[in-house]
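Every protein chain of the complex appears in place save one, which is left out.
On to chain A.
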C-alpha cells in the first residue's frame, strides 16, 4: 500500500473500496467495457493498415501498375517513363495477357492475368515466392498462392483453355504480390504464346512515386504517365490505394462502429467514475471530516478518493484488455485470411496505450470530486454529515405535489431535484445506454439489409438451372482480395467443366419452355453469370446478363435505376471510380466476340469486395444464353411442389429445379452483429449500473426519510413506487435524448462503414428505423432506469423501519 502513502491511508482506501461494493463493481464494469471496445477498435485499426503496409513496403509494391498497348507504346517511350519527375523506382516492361485455365479436376478457373517475368525479384514488386520455384522455361507457371488447393498444386497441370487440345502448363510455384500486379507469372515467351491463343497482349510497367499517398496524387502520377506516351497507349492503371482498401476492408468496415462503441464506452466511464466518486464524497462528508480531524492532510484525502476509483478501474481495465483481445480474434482472423502472415493478436502497443489512457481518464475523472473532498472544511463536514443540503428541490416537491398522482409517486418525481448533479449523471447514463441500444438496433438492421441486398436471387421462389445441381462447379478459390459475397459460390454461376468431365447441359430454350408451361408460374427471368471485357478496364469483369424483366432480382440502387432493357448497364460504385465514369456515360462491353455500347443507367449497391460486377440485358449479346431461370410462383402455389414438378421435366434434359434457400449471412456481418449485440449489452449493463449506483446513493442518503414515511404508513409497494418514480422522469428524458442521438450516430457511422468498403449506402440500408421502433427504444430509456432502480427500491421497501429511523 506504499502507493497510497502510509499504512493508515492504505487502510482508508481499502475500507472505502470494500464498503462501496456496488460503486466498486460499477467502476470496474464501466472501465472494462470501455477498454474492451477501445482495444478492439485499436486492434482493428492496426490490422486494417499494418499488415498491408508492412508487406507492401517489404515487397516495394507498385504505387501504379500500368498496362500499355505494345503497338502504341515503344520500348523507348516506356524507358522514358522511368525518368519522369516523381518516379522513384520502376520495373518492366513485362508482357502480360489473360487466360482462363482449366484445373486438373476439369473445372475452369477464373480468368488469370499472367505476366512474363524472369524472376521474382525486381526494383518494384518483389514478388514473394511462398513455395516451389520460379518459372524458368516455357510450359511452367507460378500461380498466386490464394489458388493453391487440391486441384492446383505444385506439379499439377493447368490446361490453358477448355478447348480439347489446349496446351498445358505445369505449376512450379506459388507466390504473392501484395500489390496484386498479377495472378500468375511465367516466362515472357510463354506469355506471348498464351496471347497468341486469342487474348490481347499488353505491356505491364510498375512504378513507385515520391508522392502517392492520396487519390489525387495517384491521379496526377497517372496523368504524367499518360502524357509521356501516345494517346491511347496507356490502356489502364491500377492504384495501390484501391488494392490496399480492398485488402483492408474486412477489418476496415468494422472499425467505425467499434470506434463508436469505444467512444460511448469511454464517455460512459468518465460519467460513471465522476458520478461514483462525487457520490462517495457527497455521502462521506462526515467520514472525510473525521479523517481530517484525526490528522489526514487534504492531499492524503484526495489520494484516498482517487485511489478508491483507481483500484476497481485497474481491475476493470485489466479485464477489459483480456476481453478486448478475445473479441478481436474473430475479426483479426478475417484479416489473416487475406494476408496469411498476420498473427492473431492485438498489437502490443494497443494493449499498453489503451489501458494507460484509460487509467489517465479515470484518474482525472476521479480527481475533480476528490479535490472537493480535500478542500472540505473539517468542522462543516462533520456537522453536515449525510444530510442533504436543505432547500434544494423544495420547489420541485411543491410543484409535483400538485400533480393528480399518488403521493408516493409525486414525492419520488421530485427527488432528483434534491441532487441535480447526481440526477444529471444518471440522466447521462440512461441517455448513453439508449444511444447504444438505438445505434445497435439500427446497425444490426442495416447489416441485415446489407446481407439481404447482396443476395437478390434469394428473393425468387424457385431456381431452374440448365445443369444438374450436383454438376455445378465447386467454389473457386477465394479472390485475391475482397469481401465475402465474392467468395461465396452462386448457384446461378455454374462453370461446367471442359473436356471429358464436362456435364450434360440442357438446352436453355427447352428449359425456358418448360418453365413457361408449368402451371402456377407467376413470373420469371433468365440469368447468365459470366465475364465480359470492358474497354478501359484491364482484365475480365464479372457480369450478370439478364433475360426478361429482372427487376425482382435487382440490387439496391445508389443512383439511377435498374436495367429496363437493351443498351443499359448497371455498375457498382468501384466501377465508376476505377473507370472515372458516371451514371449516364457509355461504356463498350464485349461478351465472347460480341460488343455493345451500353449506357450506365444505375449505380448498384454492391459490397462484394474488389470485384466489378456489372449487370446488363442479355439481348445486347445475341449469343448469350441463360444458365439459370429465377422463378416466382403464384401465391396459392407451393414453391416446393412447383420445383418438384419442374425438376421432373428438366432433369431428363440435364437441367434442374429447386426452391431457393435463403443464403446465410456472411461471416463478417455475423461477427459485426454479434459484436454490436455484445457491446450494446455491456453498455446497457453499465448504464443500468450507473443508475443503480445513483439510486443506491440516494436511497442510502434518504434511508431515514424513507423510514419516517414507512413509520407513518407508507407500504412497501408505495416505497417501491416512490423509488421507481424518482428515476422515471430521468428515464423519459434520457430516452428522449438518447434515441435521436443514437439515430444520428447511426446516420454518421453507416456511411463511413460504406466508404471503408468503397460504396455508398442505399436508403433501405440507412432508413431502418420505424416510428414504433423509435418509440419502443425511447421507452427503453425508462425501462433501463427502472431496472437500475429496481434493486435499491427493493432494499428500501425491505429496510427495517425501526433501524431506518435510528439512522442519522
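As a convention for this text, a contact is a pair of C-beta atoms (placed from the backbone, for glycine too) under 8 Å apart; a residue touches a chain by one contact, two chains touch by 3 or more; residues count from 1.
What we mean here is this: contacts and distances are computed from a predicted model.
Chosen from "Ion-translocating oxidoreductase complex subunit B", "Peroxiredoxin (Alkyl hydroperoxide reductase subunit C)", "Aralkylamine dehydrogenase light chain" or "ABC transporter domain-containing protein", the protein name that UniProt gives for the omitted chain reads "ABC transporter domain-containing protein".
Check A:408, A:762 or A:780 against the missing chain and you find that the one touching it is A:408.
The omitted chain makes contact with just one of the residues A:393, A:412 or A:742: A:393. Of the listed residues A:567, A:716, A:747 or A:764, the one in contact with the hidden chain in the full complex is A:716.
If you put the missing chain back, the residues of chain A touching it would be 388, 390-394, 397-398, 401, 406-408, 411, 414, 418, 704-705, 708-718, 797-798, 800-802, 805.
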